[in-house]
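What you see is the complex with one protein chain gone and the rest in place.
Then we have subunit A:
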Amino acid sequence: MIMTGQHISAKPGALKNMAALALDVGLFISEFRLCDTIAEYLADLLAQSHEDPARCANFSSLLINEIIELAFRSAIPVGRIDFNLLRNEALVRASVAFSYDRNNRAAWSSFDRSADSSGQHPAHHLMMLAQAIGVSLDIEIDGDDRVTLIADFLPREAVR
């Protein structure tokens, strides 16, 4: 098993849409089981062109599930939550976008890529997990108190 353990940068322009799912947030946070269901669904799609789809999906679903669980705990029940998969030749990008409570703006805005950061950031444990399994994780915040959690998977390198 080889894990890259390295963060990678992708050229967003090179990424093509693979799958998109939008849900009413109220519906999403009404049922915890949806986290697992959506994670497995996205991971299965992500892995479909991998040499070993079952193992690749299992690997990817660990982090995707954690991203979705973070959204489950952090999203306010307004508007929609977006799940997206994009891909190019090298990677598959999974992203989840949702609105968070503006009272937590300071915490969300304090994103520090280092897993050794203070631990106060809502995504602290998610970052630790991503680093442990060698997947690049990014967080984008916009002015409307909406956050996008982005994981870039290099399936061929991650699962052999």
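Assume contacts are C-beta pairs under 8 Å (C-beta built on N, C-alpha and C of every residue); 3 or more make two chains touch, one makes a residue touch a chain; residues count from 1.
Going forward, contacts and distances are computed from a predicted model.
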Omitted chain, identified by the protein name its UniProt record gives, among "Hydrogenase-4 component F", "ABC transporter related protein", "Cytochrome o ubiquinol oxidase operon protein cyoD" or "Ubiquinone/menaquinone biosynthesis C-methylase UbiE": "Ubiquinone/menaquinone biosynthesis C-methylase UbiE"
Given A:E66, A:D138 or A:D152, the one touching the chain that is not displayed: A:E66
For subunit A, residues in touch with the removed chain: 1, 3, 32-33, 35-37, 40-41, 44, 51-59, 61-62, 65-66, 69, 125-126, 128-129, 132-134, 158-159
